[in-house]
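One chain of protein is taken out of this complex; the other chains stay put.
Moving on to chain A:
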Amino acid sequence: LQDETSILDLNNAYLMKYVADIISTVEFNYSGELLATGDKGGRVVIFQREQESKNRLLSRGEYNVYSTFQSHEPEFDYLKSLEIEEKINKIRWLPQQNAAHFLLSANDKTIKLWKISERDKRAEGYNLKDEDGRLRDPFRITTLRVPVLMPMDLMVEASPRRIFANAHTYHINSISVNSDYETYISADDLRINLWHLEITDRSFNIVDIKPANMEELTEVITAAECHPHQCNVFVYSSSKGTIRLCDMRAAALCDRHSKFFEEPEDPSSRSFFSEIISSISDVKFSHSGRYMMTRDYLSVKVWDLNMENRPVETYQVHEYLRSKLCSLYENDCIFDKFECCWNGSDSAIMTGSYNNFFRMFDRNTRRDITLEASRENSKPRAMLKPRKVCTGGKRKKDEISVDSLDFNKKILHTAWHPKENVIAVAATNNLYIFQDKIN
């Protein structure tokens, strides 16, 4: 049944043509009005949704470019003689508290707090200077006037308000704003730091898994997130496929976890690549705060926070790749870090795959769908056609065989509107936005 309640019937697609660089992160803000993307060149592009027009009943608000700014520049670490990439690893919005919007953007080493504000008026009628800015001769001024605010073309300005630097020896992989809206955490491969948004010259180190002897290093932190409601709780995932939930009230240094989530390994599928494919690339709490979702190389797992010994749901993203792991190891695709996301009601989850495919799973009906983000399929108001990968035997029409998949076209970053069925999918340097059908 293709009811309007089905979340999988996205069919209004349009492509936001993106300039130059590879998109490295995508994030809606809390209202869904704004969509931020970060790219490999250190730029942030923010899209804003148009107001819905009463005249054009068939159009939902479309996203148009709102602001573009250079967030991070390439740097050079003189001590190590290494470049620090300007690539934006993560963007996280702060909840809106006034007319301006705030977001955190992070590259490998530095986090910046940006303020994005609008200016649509300017003052005219100054006493001491002309309209073109030249200073007036004070002796020529015979009358006084009060400057008046006149409308002007909308200008969106982005200014860096805080720079949180020099706190990470290793590469930052996650940032997450706490539910108290005053603090946030940043995680690199071996450490997690707790910051206050107002204080840039110090941060608290709350997790440190660096061994005394680096020869004994076998596990790194891959992702971290704050609980959406409990400001003392956060989780972090590891390259060994484990998730640790920590309570900041328990101790200053949260090396000892409160909960430890790990699924026992299936001995029948063990191989040399088992550990690599179990490495968790993303962890996300559900909006309700009761579940969390983890993404490893081949699957997505939903965990109940009250049950540590196994996930409550497991979804296979591209199981047909299991027999190709050796090749994927050779060309490094096995190390690709896919992200995952929840929809607003936590009833569906989405993640990316190769060949510009992305997958969506309905948790209630257990239906799943594979869609492709491509220009051919993205004519406006075109119905998105489900794709299918043929794993063996006879290939049906419209199916694509595993060997024909393009592993250069990978969808690592996806985002779901917090309230509506609107999704943003980043395919290399193109951003696709899909909306569900209009009734």
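Note that a contact is a pair of C-beta atoms (placed from the backbone, for glycine too) under 8 Å apart; a residue touches a chain by one contact, two chains touch by 3 or more; residues count from 1.
Definition applied: contacts and distances are computed from a predicted model.
Peer 1: Since a chain is absent, check the UniProt entry for it and pick the matching name: "Gamma-secretase subunit APH-1", "Sorting nexin-2", "Cell division cycle-associated protein 4 isoform X1" or "Signal peptidase complex subunit 3".
Peer 2: Hidden chain identified via UniProt as "Cell division cycle-associated protein 4 isoform X1".
Peer 1: Quick one: say which of A:His171, A:His196, A:Lys259 or A:His287 touches the chain that got left out.
Peer 2: Among A:His171, A:His196, A:Lys259 or A:His287, only A:His171 touches the chain that is not shown.
Peer 1: Of the residues listed, A:Met292, A:Leu325, A:Ala348 or A:Val425, which one is in contact with the missing chain?
Peer 2: Going through A:Met292, A:Leu325, A:Ala348 or A:Val425 one by one, A:Leu325 is the residue touching the chain not shown.
Peer 1: Among A:Ser159, A:Asn205 or A:Thr218, which residue is in contact with the omitted chain in the full complex?
Peer 2: Residue touching the absent chain, from the options given: A:Thr218.
Peer 1: For the chain that got dropped from the picture, name the residues of chain A it touches.
Peer 2: Touch set of chain A with respect to the missing chain: 77, 80-85, 108, 170-171, 189-190, 213-220, 222, 239, 267-273, 275-276, 279, 322-333, 335, 402-403, 405-408.
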